[in-house]
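Here the complex is missing one protein chain, while the rest keep their positions.
On to subunit A.
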Amino acid sequence: MAESTELKTGVVADPKKPAGEKDPLFGKKEKILITDPLLDNNPITIQVLGVCSALAVTSLVYPSLVMAVAVVFVTAFSSLATSLMRNIIPKAVRLIVQLVIIATLVTLVNEALKVLAFPVYKQLSVYIGLIITNCIVMGRLEAFAMANKPWRAFLDGVGNGLGYGLILVAVGVVRELFGKGSLFAGSPIAMNIIGPSGDTTQYWINTAADSGLGSFFGWYANNNLMVLPAAAMFVIAVFIWIQRSYNSKLVDVS
C-alpha cells in the first residue's frame, strides 16, 4: 500500500494491548474495510446510497471513471478529516461541519478537473458539485468516521468510494458498449469495438454490410435504449437481481 507510509501517524496502538505489540497497519480487519463495500455491502446495490449524482454520468465509461476517482478522493479524505476532528466537533452542528469539509474537498476536485480535463468537466457539469450531497459521503461520515480512528476511517472511505466506482464503471461499460459500440470514448485510449466502419472511424468488429464479418453481423444495431438515462436504472436493477440471486441473505424480506 502506497498510502500506508503517509498515514502512519494516524495509527494509534490499542490501549488494552501490552506495550510494544501494535496492531498491524494493514491486517485482516483493515482488509475487510476495503473489500466489504465492494460486494456484500455495496453502497449502491445494498445500502442504496449515492444513487443520485451517479446515474446520469454513466452513459460513457470515461466520465464515470473520472467521477469514480473524484468520489474515492472525497470519501477517503473527508473521512480522514472528520475522524481527526471527531472529538472536537460539537454534536449539534456536526452536520454543518461535515458539509463544509465535504464542500471544501469537492471544490478542490472541481477546480482540479477544470484545469486537468476540461472536456470531461463540461460533460459532468453539475454532477461534480453534487458529490457534496452524495449520500455515501455523508453516510460514511455519520456512521463510521465519527466513531473510528483516522486510518480505519480513511480505509473505510476508500472502500466505499471504490464500491461506488465499481458499479459506476460497470454500468458505464454496459451502456457505452451496447449503446454506442465504443469504450472510453473521449479519453486518450478510446476504443471503437463494434459498428460499421466508415472513412473516419474504424471498428474492431466491422458491421458494414459489404466487408469482412459484415455479412454475418449485418443484423447488428446499437441499442438506443442504453443511451437514455432510464437505462441506468435497468442495468442496476439487473445487477441487484444477479447479486441477490447469488446471495439470498441480501433479499429484502419486508
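Methods note: a residue touches a chain if its C-beta (ideal position, glycine included) is under 8 Å from a C-beta of that chain, and two chains touch if they have at least 3 such contacts; residues count from 1.
Operating definition for what follows: contacts and distances are computed from a predicted model.
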| item | value |
| --- | --- |
| Absent chain [UniProt protein name; select from "Amino acid ABC transporter ATPase", "histidine kinase", "Na(+)-translocating NADH-quinone reductase subunit E" or "Stressosome protein rsbRA-like protein"] | "Na(+)-translocating NADH-quinone reductase subunit E" |
| Given A:T104, A:Q123 or A:N223, the one touching the chain that is not displayed | A:T104 |
| Hidden partner interface residues of subunit A, rising order | 45, 48-56, 95-96, 99-100, 103-104, 106-107, 110-111, 125-126, 129-130, 132-135, 138, 228-234, 236-237, 240-241, 243-245, 248, 251-254 |
